[in-house]
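Every protein chain of the complex appears in place save one, which is left out.
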Amino acid sequence: MSHLEQLPPAVAILIAALVTLGTVLVLLGTVGLVRLGSFYERLHAPTLGTSWGAAGILLGSIVMYSTVGDRLIIHELFIALMVTVTTPVTLMVLGRAALHRDRAEGRPPPNTSPPDAVSPEDQAE
Amino acid sequence: MTATTFLAFVLTASQVLLAISLVLAALRGLRGPRAQDRVLGLDTMYVCAMLLMIVTGMREGSAYFFEAALVASALGFVATMAMAKFLMRGEVIE
Partner (left out) sequence: MTLFPHPLLTVIIAVLFLVLTGLSAGQFVLAIAVGIAGGFGYSRLTPDRVRLRRPDLIGLLFGRVVLDIIRSNYAVARLILSEGRDGRRRSGFVRIPLDLTEPNALAILAIIVTSTPGTAWVEHDPADNHLLLHVFDLLEDDDWIHIIKSRYEALLLEIFQ
């Protein structure tokens, strides 16, 4: 592992701390994904891994490769951009799909419909 | 214990923990109970696999893992979107 030996000790410790933070957050997110009780609660669990979980690991990688310096760090930045833009979109669509299915089955979760009237989506069905 | 061996240890431990996360996400995908839970589990598996590739790339010092991670994140997005869209308008009542 020659590239690890090129790192100064302080930088190596910094990378280790960032990677540990990211990994622990990802692990906690998946623990939550298994343990939480309802789907809408579980929807929050992966965001631990995709916000600072991914950011910690990617920052560690940026620090490592900008110190060893054999290639550009654009890959990490691009992955970070992908993760920050795509995860909310998938979670939003999944949440909407779940709500839609719950409504179609006639048991929407409490406090989800407008207080006064039936929403246009419900009328369309 | 030097900082280099410590970092090597942390990276290995991180690989193991990310693999455990992958298994936990897969567990949610297998257990369900409903289709949206399975899709959420699969989406989380994609994220864990992508981060596992990045940590592996850091340990091995190889840039090719990053290309793989990029492809994995793009594929994960498209796959999850397709399944969520299907849940929204397909024949979905279990």
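In order of appearance the chains are A and B, and numbering begins at 1 in each one.
Here is the rule we use: contacts are C-beta pairs under 8 Å (C-beta built on N, C-alpha and C of every residue); 3 or more make two chains touch, one makes a residue touch a chain.
Please read all numbers here as calculations on a predicted model, not as lab measurements.
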Left-out chain, listing which of the shown chains it touches: A
Residue among A:L4, A:V19 or A:L48 touching the omitted chain: A:L48
Residue, one of A:T23, A:S61 or A:T87, that touches the chain absent here: A:T87
Touching residues (missing chain, whole complex) on chain A: 25, 28, 31-32, 35-36, 38, 40-41, 43-45, 47-48, 50-52, 72, 74-75, 78, 84-85, 87-89, 91-92, 95-96, 99, 109-112, 114-115, 119-120
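In this text, only the chains that are shown with their structure count from here on.
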Touch list for chain B against partner chain A, complex: 2-4, 6-8, 10-11, 13-14, 17-18, 20-22, 24-25, 27-28, 34-37, 39-41, 43-44, 47-48, 50-51, 54-55, 57-59, 61, 63, 66-67, 69-70, 73-74, 76-77, 80-81, 84-85, 87-88, 92-93
In the complex, chain A residues that touch chain B: 1-5, 7-10, 12-13, 15-16, 19-20, 22-24, 26-27, 29-31, 33-34, 39, 42-43, 45-46, 49-50, 53-54, 57-58, 60-61, 64, 68, 71, 75-76, 78-79, 82-83, 86-87, 89-90, 93-94, 96-98, 100-101, 104-105
